[in-house]
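Only one protein chain is missing from this complex, and each of the others stays in its spot.
Chain nomenclature is as follows: A, B and C, assigned in order of appearance, with residue numbering initiated at 1 for each chain independently.
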Amino acid sequence: MLKVGVIGAIGYVGAELIRILINHPKVKLEAISSTSYIGETISSIYKNFYGKVNLICTDMEEVIKKSDLVFAALPHGLSEEIAELTFKENKILIDLGADFRLSKEEDYKKWYGLNFLFKDLHKNSIYALPEFNRSKIKNYKIIANPGCYPTSIELGLMPALKNNFISVDNIICDSKSGATGAGRTLSLKSHYTEVNENLSAYAIGNHRHTPEIVECLSKISGKKVSITFTPHLLPINRGILSTIYCNLKKEICLEEIHKSYAEFYKNEPFINIMPLGETAQIKDVKYTNNCNISLHQDHNKNQLIIISVIDNMLKGAAGQAVQNMNILMDFEETDGLDFIAFSN
Amino acid sequence: MLKVGVIGAIGYVGAELIRILINHPKVKLEAISSTSYIGETISSIYKNFYGKVNLICTDMEEVIKKSDLVFAALPHGLSEEIAELTFKENKILIDLGADFRLSKEEDYKKWYGLNFLFKDLHKNSIYALPEFNRSKIKNYKIIANPGCYPTSIELGLMPALKNNFISVDNIICDSKSGATGAGRTLSLKSHYTEVNENLSAYAIGNHRHTPEIVECLSKISGKKVSITFTPHLLPINRGILSTIYCNLKKEICLEEIHKSYAEFYKNEPFINIMPLGETAQIKDVKYTNNCNISLHQDHNKNQLIIISVIDNMLKGAAGQAVQNMNILMDFEETDGLDFIAFSN
Amino acid sequence: MLKVGVIGAIGYVGAELIRILINHPKVKLEAISSTSYIGETISSIYKNFYGKVNLICTDMEEVIKKSDLVFAALPHGLSEEIAELTFKENKILIDLGADFRLSKEEDYKKWYGLNFLFKDLHKNSIYALPEFNRSKIKNYKIIANPGCYPTSIELGLMPALKNNFISVDNIICDSKSGATGAGRTLSLKSHYTEVNENLSAYAIGNHRHTPEIVECLSKISGKKVSITFTPHLLPINRGILSTIYCNLKKEICLEEIHKSYAEFYKNEPFINIMPLGETAQIKDVKYTNNCNISLHQDHNKNQLIIISVIDNMLKGAAGQAVQNMNILMDFEETDGLDFIAFSN
Partner (left out) sequence: MLKVGVIGAIGYVGAELIRILINHPKVKLEAISSTSYIGETISSIYKNFYGKVNLICTDMEEVIKKSDLVFAALPHGLSEEIAELTFKENKILIDLGADFRLSKEEDYKKWYGLNFLFKDLHKNSIYALPEFNRSKIKNYKIIANPGCYPTSIELGLMPALKNNFISVDNIICDSKSGATGAGRTLSLKSHYTEVNENLSAYAIGNHRHTPEIVECLSKISGKKVSITFTPHLLPINRGILSTIYCNLKKEICLEEIHKSYAEFYKNEPFINIMPLGETAQIKDVKYTNNCNISLHQDHNKNQLIIISVIDNMLKGAAGQAVQNMNILMDFEETDGLDFIAFSN
């Protein structure tokens, strides 16, 4: 059994990691930490764990000491120091924050307002989107787990970019996310009566996931990709739906595009290309590690519309992190992640 | 007091009309009709009217007979015959269906599968969006009340098109609507457990509001406008939020655009241009006849992002119909419609 | 026009008061205050007021100075000092907090942990539930507006107690409230993802509304009433539904009880006794000042089940406060309050 630990256990992503890891057949969750809850039992904070998980929050150092692989689910700016520790001890860090997602320090500086603390560590890290660069992931000990919105958009666009179907100049990504994406931190924006019976866009034109999406899509396509990305807050707990609009380079029928998508992802355990005529929706992937994608063409012009849905807490965070662990450790990629969505 | 009636009283739009008309200071609601509920009291069907409204459903002919102005809130294909009757008797019809929204029969045929029954009536009808063509409305006796999605999109784009700020070639309209938009008719798509905790797109590339939007925007701009329109179903009761992406023709700063929007709508009682930096959201217009609009620019290119929100049942249907009546009758335009949104 | 002011304008109840008062035909809202938002415009905090209300938050003293009647919507413990000021100046205070609801200091001490600051003021105050003691309200200058849960329960039980139909020993009140009841203050208990898709009971056996309910019911019946009261938090914004179980004293048929309820409330503008066979539900009173009550009998024993529903922000708070003002000022009791519920 692999010894694993979770740093940042009391955030929503940390709690979701615990839920998955406790049931994972090949790992043992040795320790969890949280700065604010040291000494407290996880089940006293999250009652859903009552009678199931009795781990006590300790500190970061203890988690690293007891684990061979560490998950960090922290706000950005806190993971480089952890990576410095794990790397020194030849342990693996899967970071669910943003610290290692951008390869260029200038981008990190521009969008997050911070410099790289340990520049060398970044050369030893990889942005790990399994469906894009699975084979390379095993060579690294510092894993940058993709963001939630980026995962939905990158998976939705990858086959179109790889097949050179679409223009890279003007891709519109209109994304909608459930409220767990905003985390457990109190804020008027996450107050029940403000979110309920409402829809609101936010961070229009300047959301921090933008450079991550641009960098990954540019790597995929080999060209500089330009996107417009608008996130919206939905009155639901879980799920992201991205509606992606792209200009087809030449007339190409939807059937052909669909066929190449199905072919591209045919061996992927977590990706479903919906039959033509079907529309991917959030409820079909909620509480799973799946990404469902449906393809559509506008009635009067050469435009491809892609709908891509994931659960923001699973394929968009904790699930993909465990998927990356499975790849790193040569486990079955679906170990601990083979969830079927609920019918209702 | 103007004598008015409602045909199609038991649908959600009909019921909303009744609520407004009962409280309107200058009209008397004389009769309501519903094919399926003849003889039944409105308050036995909608308990919210209990103790307030005791009208009994009668038939269409009775409504026309008793009213000087008739509202029809019916599925498409049923209003032309009503218009034939009201026009003959020199009464006014405000039609909340689609029968008179498209000026070209070929479009109606293509998108709704029907021919015009009474071609001449169409020449005597007007698509009545007050903020666009208020002054002409009074010349007509057959009023086509705009659709809900079209209202949100047309109001959002009008100043940009009138001022020639944006390209008309490639406007993306990503719209999200609450479930009242699907009406009271039973369907698995409107079943509680299917809508709740979900988001789904539908009718992608072929929604029937598309030709209506195209025709109106083309009239506004004087050029053939091309749009992509994708509606989504939100797990809320009321409200539409349209996120509209357009390409700016030349570099123009957001401040200037904002100023011209504010100027354009400065005398409009129901339109609010939000201050720069604010984002229009559904809860601020829910249960009102308002349309709030906010303007945004993308970080790295000449693209304008417009957020336009309305209550689909009010400015998107019953409210706008009453606004049109107010205009036709020279009432105060806000009579019966001066709702302030609830803070929560 | 009566000059009125609101102290505690930024809480949910304060904002609801503002919405009603702005549209009230016989008052002018002169000033509002909020300790934390002095100098800020209400519409910059509540965007729903944008373009409608531009009042700027000032301090308490200013509000009292400018107003002849003051509403205070504050946490308990802050209103006595305000009353001291208004009473001295012969102005009216309608207090939506708990400071003047309990007549016995020992109860206030026991349930709220505080002593009465100005004992004499309490003799000059009245617990004002119009349907119970309308005629006495006009004699007072300090008005204690009832709590939300108490209003739903007291109105539901009043005719049964007055008619001596039920035992006063063992009344079970199982109440369910929407999340606005918890206010705008941030708390994990009001965090969207904690409330959504959940139901939870709280303060079981020790909620502070208990002594208020007991005192009022005891006054109504003339005997010491004993209740069990359990509140629950619903995943909705507005509304309270109380399911009340009482033991009938003797065999009495439901028809007779129903008749006496209808008779009891026949002149009340805000109370609807639903026809036998109907069940009162939250959506039929939401966004109104109404209280709908339905009556039911258990299948196998002499037990009466009463369902009583109100909007917690209106009849349960701001609406009832304005109703009390209308009574005090000899306005029409429905002035500013004649809302019809939305059909959906």
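The rule we apply is simple: contacts are C-beta pairs under 8 Å (C-beta built on N, C-alpha and C of every residue); 3 or more make two chains touch, one makes a residue touch a chain.
This is a predicted model, so every value here is computed, not measured.
For the chain excluded from display, the touched partners among the shown chains of the whole complex are A, B, C. Only one residue in the set A:49, A:111, A:192 or A:261 touches the chain that does not appear here, and it is A:49. From the set B:67, B:86 or B:180, the residue in touch with the chain omitted from the display is B:180, counting the whole complex. Summary of contacts with the chain left out: across C:23, C:44 or C:243, the touching residue is C:243.
Seen from chain C, the chain kept out of the figure touches residues 170, 172, 174, 176, 193-194, 197-202, 204-206, 210, 226, 228, 230, 232, 234-239, 241, 243, 245, 247, 279, 281-283, 286, 296-301, 303, 305, 307, 344. Think of the hidden chain as still there; on chain B it touches residues 12, 179-180, 184, 186-188, 190-197, 235-237.
Within the entire complex, the positions of chain A that touch the omitted partner chain are 12, 15-16, 19, 22-23, 46-53, 180, 184, 197, 237-238, 272, 274, 278, 281, 283-285, 287, 290, 292, 313, 338, 340-344.
Going forward, only the chains that are shown with their structure count from here on.
Counting the residue numbers that touch the partner chain, chain B and chain C have more than half of them in common. For the pair chain A and chain B, the distance between C-alpha centroids works out to 39 Å. Separating the centre of chain B from that of chain C, both taken as means of CA atoms, is a distance of 37 Å. Annotation for chain A: residues 193-194, 196-197, 235-237 touch two or more other chains.
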